[in-house]
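I have a structure I would like to understand better, so I am pasting it below and will then ask my questions one at a time.
A single protein chain has been removed from this complex, and every other one stays in its place.
Letters A and B mark the chains as written, and numbering starts fresh at 1 in each.
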Amino acid sequence: MSAYFAFAKSAVMTQLAYRNEVWANMFGKVVQVFARVAIWLAIYTGATSIEGITLQQMITYALLGGIVTGAIRYETIISMIGRALQTGDVAVWLLKPVSFPLYIIVSELGRAAYRLVVLVIPTVAVVALVYGMLPPASIFHGVMFLAYLALAYAIIALISTLFGLVSFWLLTSFSLEWLMQALLNLLSGQFIPFWFFPKTFGDIAAHLPFAWIVYYPAAVWLGRMDVAGTLIYFGIGCGWALLMAFGVAWLWRSASTRVIVQGG
Amino acid sequence: MLRHLRLIPILLQMNLRAQMEYRGAFLIDRLAMIIAYASAFAVIWLLVARFDTLAGWNWGELALLYSFHTLAYAVGASFSFTQMRDLEEHVRLGTFDAMLTRPMSPWVYLVFARYNIGYISHISLALALMTWALLTIPIDWSIGWVAYFLASLLSAALVTASLMTMLGATALAWTRSNHLYSLYFGFWELSRYPLNLYPTIIQGILLTIVPLGFMAAVPVAVLVGKPVPLLGDIAPIAALLAGPALASLAVLFWRFATSRYQGAGG
Partner (left out) sequence: MKTLVTTEYSEVEAVRDVSFDISAGEAVGYLGPNGAGKSTMIKMMTGILVPSAGELSILGRTPHQHRMANARDIGVVFGQRSQLWWDLPVRDSFDLHRRIYDIPAARYEGNLAQFSELLDLTPFLDRAVRQLSLGQRMRAEIVMALLHDPKILFLDEPTIGLDVVAKDAVRKFLARINRERGVTIILTTHDLQDIESICPRLIMVDQARLIFDGALKDLRASMGTRRRLTLEFASDPGPLDLQTARLSSDEGLLKHYQIEREDVSLVDVLAEIGRDRALKDIVLEEPNIEEVIRTFYQGRNTAAVTA
């Protein structure tokens, strides 16, 4: 376990080396969040509440929307796993007493934690100062939000790892990075919450694993789900995470066996 | 100069053959790009499906805006994005040094030897959507309108290629440039929407320091007869001049950066 902590730590230290990048990223992020809020301001012109959602709630949703996707770089996970498998570099890892997929996940989560603190939270704070942001609906919702947040990081990391492993058979990780982006755009709720989706589409999206990346954490914060619903959906989310962890383990086994057979 | 023009088709042809060595991955990548860009567009569609208009723009107009943006970007970026993004790496590995030892412009070599045919996916998606949008929106078709449409599209493509060239050039002068791309793409995402959606300060930035407003928001507003914030009556001519003006600036900046080039040491 301490090995994985060391991986995460060294990933953070590497990030610290690029200060210009921090500034540029922060500025880029602030602009993006402003833009998303601007879209909702335009939509709410003349209306105080749409489908029971106030403008203030929608702005809060938009601010929360970037907390996970703004901190983690799923494309890094996909391309690092893809490249290691395609070049056969992964063979080196098979000799070490650590799991390669777990190493990649932990390193990226380390960087994500760093970006969360240095990049995302300040960004959200700046925009919140201008437009205001609602606190969690209750203490329960606030606590559950944190639990959902941890689950969100686990799910996005696991999906990215699955995609990275699939790239071994597709021979391109580039396409999977873009596919991931497409799925996040539509199915995570990062631009539009599902309550504004056409009914059927919204219902389907709300039960796919991507929904736990943006939609559920934000919905919980806003108190859109009652206590029972919050707990039940947390359970379903954990089920997805577990299922995907099995998927990762199984794909990793077959991919690494193939690497060994091919002679690395 | 003339010699450079003769070399371009040869570089393009070699580059095409090299890229076709990885045909399978190429096709899968194109498909994924189409899906990704279509999904970004689907987000706009979902918004309009629910709220009818966005900042006074209806569905057809937004489709024209998005397709114009994607097409202009794809044309400009095919000449510049991957080339300029990789320039930092070329500097670090010294391959840019090798380009400087040939009797030809390193910019021409880089741009055409690495011309990115991958943008075919953006271009096909954008053309399909654009056709649909042009048939949907009521337009007073005239030669003048069509001429303006094409000229502003060209200008917008030039805006993209010029900005990318300037970003790449910073890698020559200061060896690092990649952090600037996240800034660029932050604003780039904004430029897919109408300008009047944003607060004045962001509108101002999009028309000056990061002039991506000229990529689509300004020319398309002019084309569908909507007012352009801040620019007003000079918007039509500003959209046409933005490309050539930025291109001239990019040429000067590229020269300046090349003169400051210090290699990667060693």
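Odds and ends about this structure:
The working rule: a contact is a pair of C-beta atoms (placed from the backbone, for glycine too) under 8 Å apart; a residue touches a chain by one contact, two chains touch by 3 or more.
Keep in mind that this is a model prediction, so the values were computed, not measured.
Among the residues B:T95, B:T131, B:T200 or B:S248, only B:T95 touches the chain that is left out of the figure. For the chain missing from the display, the contacting residue among B:M104, B:A128 or B:L252 is B:M104, taking the whole complex into account. Contact with the chain that does not appear here is found for just one residue of B:L11, B:A55, B:V111 or B:L197, B:L11.
Counting over the whole complex, subunit B has residues 3, 6-7, 10-11, 14, 17-18, 21, 93-95, 97-98, 100-104, 174, 176, 259, 261-263, 265-266 touching the chain that is not drawn.
Heads up, the rule we're going with is that only the chains that are shown with their structure count from here on.
Subunit B has its Cα centroid 28 Å from the Cα centroid of subunit A. Remark: subunit B residues 24-25, 28-29, 31-33, 35-36, 38-40, 42-43, 46-47, 49-51, 54-55, 176, 178-180, 182-183, 185-187, 189-190, 193, 197-199, 202, 205 touch subunit A in the complex. Within the complex formed with subunit B, the residues of subunit A that make contact are 18, 20-21, 23-25, 27-29, 31-32, 34-35, 38-39, 42-43, 170-172, 174-179, 181-183, 185-186, 191-192, 196-198.
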